[in-house]
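Before we start, here is the structure in question, set down as structure tokens.
A single protein chain has been removed from this complex, and every other one stays in its place.
Labels A and B are assigned to the chains in the order they are written; within every chain, residues are numbered from 1.
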Amino acid sequence: MNFSKHWPIHLGLIAFIGLAMYPILWVVALAFSGSQDLTLANLPADPTQGDHLAAALPFPERWSLANFSGLMRDLPFLQWMGNSLIVSGLTTLAGIVIACPAAYAFSRFRFPGQRAGLFLFLVSQMYPVVVMLAPLYVIVSEWLRLGDSLWGLMLVYAATAAPFCVWMLKGYFDTIPIEIEESAIMDGVSRPRIFWEIVLPLARPAIAVTALFSFMTAWNEFILAAIFLENQDKYTAPVGLRFLVSDYTADWGYFAAGSILVSLPVAALFFALQKNLV
Amino acid sequence: MTRFWIGAVIGLLLAFVGLAAQQMGAARQQAIAQSAENATKIALELASAIAEGQAPVTALTQSQGELPPGFRALAISAGARTVLAEINAGGDLAPPRRLTRDEKLYYDLAFGLATALAINVEEGARVRPEINVLAGREQIRAAAPFPRAEGGPGVVVVEGRPAPPSLPLSRSLLAFSAALVGFVLLGRFWPAGQGAKAVALARMFALAAAILGSISGAWVGVLTAAIGGYALALAIASGGVEQAGKTLLKHNFAYAAVSPALLALTLLSFFPMFYGFVLSLTDTTLFNLSQPLLDRFNGLANYGRILGDFQVTTASEGRTLINYGNFYWTLGVTLAWTLTNVTIGVSLGLGLALALNTQGLAFAGAYRTILLLPWAIPNYITALAWKGLFNPQFGAINQLLQAGGLEPVSWFDQFGTAFLTSLAANAWLSFPFMMVVSLGALQAVNREMYEAARLEGASAWRQFWSITLPAIRPALAPSVLLSAVWTFNMFNVIFLVSGGEPAGATEILITQAYRYGIEEYRYGYAAAYSIVIFGLLLLFGLVQAQAGKRAETAR
Partner (left out) sequence: MTGISFKSVSMAYDGVRVVEGLDLEVQDREFMVFVGPSGCGKSTALRLIAGLERPTSGDIHIGARNVTQVEPKDRDVAMVFQSYALYPHMSVAENIAFGLKVRKMPADEIAARVKEAAELLGLQKYLDRTPRQLSGGQRQRVALGRALVRRPSVFLFDEPLSNLDAELRGVMRAEIAKLQRRLATTTVYVTHDQVEAMTMGDRIAVLAPLDRGKGRNLMQVGAPLALYDRPANVFVAKFLGAPRMNFFSAVSNGDRTLACAGLSLDIPTTYVGGSALAPGKSVLVGIRPEHCTLGAFDGRPGGFVVSGLVDILETLGHETIAYLSTPIGPIVAKLPAGATGLKVGENATLTLDDRRFHLFDPETEARLAERL
């Protein structure tokens, strides 16, 4: 390998990576430090410059799994992860189930309202959910009586995921040659059956990617969950983690350990999917 | 001649409707006042009973006494359940529980009334009301305080729905007259030559509406039903319904396929949008949510207050202070936030992409994968971690500064440094996206162009500006715009890192809307704020679409 040929570039990249990886290493170090402190070494009352450096270097004084075990023992962290899993899973399922037929219809049929409908789906994606919080809260908790429930959260997630899924899937359905379906029509296959037996199997990769994206979105969502969920048992992982380091508590060790556990699956998914990102 | 009579009859009927409605309103008002008075009396009695130690106090006690039907009474002692108390009681491991919305209301009431009591004692006069009474058409609530030294302030709340006024005569008359109006109007002004069947149907509809109305007693219902019936009949007569039915049948599969998604979206996206718009025209807060919408209507006042307030700075004692809550300040911060972030993101991303795109670079794939990591981590975790890094006391960044012999910085005490914390976090999590996009664009550039340029003797710098940049611009532009919109809406980073510190100075529009709506319970104001944000985004989209079109025609 011609490492020496591009040495200034390598040097620059490695320096940048060192800088960019620092926060991650720091979180990892916190997680394995076994303490709840933000500093990675004990700061004496009158610290020297060396003490400060030791407190910031991403190597804990001693390695311990106490934060991980504490997280499981002292906090309903597993339940939070479970809640996240349930909500994200159901969201994905519901999103895909309602988006697939809609995307197919938008892609394949010309019917009155088709363009308007697609436009509406686009607009709803432009509108950040955070600014709809107040009306959403009233609708979900007052009218649907689904406040403080994973179902309510799932509903909101699914509705916000649906436009994204519809657009992704429509884009894919558009690339399936229409002749394949026409050929099926000539073979005497009914519309629903064409959708089910021809289109869906062909779109399986696209559906998988879309599903994983909406899963990740739901898994990473924080603010809606923080507003809708009130009972600690119902927290999703993001809400739980956030309240570990709020104004009232600062369990940085637990937070770091939890962050790693929450990030690992999505990071793995992310790297599996990175080819489809752009 | 007949026209005169018709006009006269209609006028008379309208006058009658108006009169009846007014009468009904007065009667209802009276009923509400009566109920409120009752509730207040009960609340005061209960409060003094508790103060004298006759009634037991626990949080959220239900007591049914001689309450009117549909009412309930609660006694809440605030101190027992505050956040701090709970932490102390449950040990420091229990994460603090936030108040539920109902609880929050009662605690606010309790503390508010306790403060009023204290002020009145201090002043020696009743300068503040010592009871809180809400008298709405949908809800009556009376709150009376009771002092409790050890448990914190307490409050007795008596709440319920007022009894509906009973005015059967005017109600039936009203419904009947509405029906009559519909009936006459339909027979009279039916467009010539438009199917007798439809007329009959519309008349039946009007009658049904009248009956329905006289049962329910809501004149609004009668009117809407009559108008709806008329519209329906008109649609049938002009073939519209038949047409719509045919269209539905013809495209049955398409409509069936689209409807679940559309339904979900309508309920949880378009309707909230619409409802948000309606709210933006009211002065709705948590405390008057149960009042009828019309009573809360305040027109464009919210928009006026947001957009019409140009007082970005105030002079006080010779110093100029910035009003951080001012819309234009926040807008400026948001634009600065977006601009700096996009600039940083594009420069970092493009720079890294150029480095990684070097022909024959060893380990390019490995570098790329590692550099993608910040994108893979949930952004709320990133934000919270950066918040920790910037912790003024223990955060790693200040530790490093001190290790270098520098003074620690109180990051969140000034606008500039607080802004910097969010900027750092966002730059960290957003450069991989621009890097991937740039790399893709760079790899699509035809290598032969560089070779041609080299033959002509262009320097590397020259090649970048004259060949690379123009070549990747079309591919980069949409992503840059997309990342601009993302940054504009980047709630999590601002909310979790700087949290608007100091004093809301680093708030961006979207977090500000959240503060107004969710933390201050000013739903109407927050809704108007959101609509303004939406308008800005829409404007941006339109400008962008126009520019795109122009670029296309220029090509």
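In the analysis below, a residue touches a chain if its C-beta (ideal position, glycine included) is under 8 Å from a C-beta of that chain, and two chains touch if they have at least 3 such contacts.
Source: prediction; values computed, not measured.
> Please provide the labels of all shown chains that the missing chain touches.
Touch partners of the hidden chain, whole complex considered, are A.
> With the full complex in mind, choose from A:Leu53, A:Leu144, A:Leu202 or A:Ala250 the residue touching the hidden chain.
In the full complex, the listed residue that touches the missing chain is A:Leu202.
> Touching the absent chain in the whole complex: find that residue among A:Pro8, A:Pro44 or A:Gly188.
Residue touching the chain left out of view: A:Gly188.
> Write down which of A:Leu11, A:Leu25, A:Leu65 or A:Ile180 is the residue touching the left-out chain.
Of these options, the touching residue for the absent chain is A:Ile180.
> Given the full complex, what residues of subunit A touch the hidden partner chain?
Residues 110, 177, 179-180, 182-189, 193, 198, 201-202 of subunit A touch the chain absent from view.
Going forward, only the chains that are shown with their structure count from here on.
> Quick one: subunit A and subunit B, Cα centre-to-centre, how many Å?
Each chain's C-alpha centroid was found; their separation is 23 Å.
> Quick one: which bits of subunit B touch subunit A in the complex? Just the residue numbers, please.
83-84, 87, 92-93, 95-98, 100-101, 247, 250-251, 253-258, 260-262, 264-265, 267-273, 275-276, 279, 289, 352, 355-356, 358, 360-363, 367, 369-382, 384-389, 391, 393-397, 399-400, 402-405, 428, 436-437, 440, 479, 485, 489, 491-492, 495-496, 510, 513-514, 517-518, 523, 526-527, 529-530, 533-534, 537-538, 541
> Where on subunit A is subunit B touching in the complex?
The contact residues of subunit A facing subunit B are 1-3, 5-6, 9-10, 12-13, 16-17, 20-21, 23-24, 26-27, 30, 37-40, 43, 47, 49-50, 52-53, 55-56, 74-75, 97-99, 101-102, 104-106, 108-109, 111-112, 114, 117, 120-121, 124, 126-128, 130-141, 147-148, 155-156, 158-160, 162-163, 166, 191-192, 195, 219-220, 222-223, 227, 230, 232, 238, 240-246, 248-249, 252, 255-256, 259, 262-263, 266-267, 270-271, 274, 277-278.
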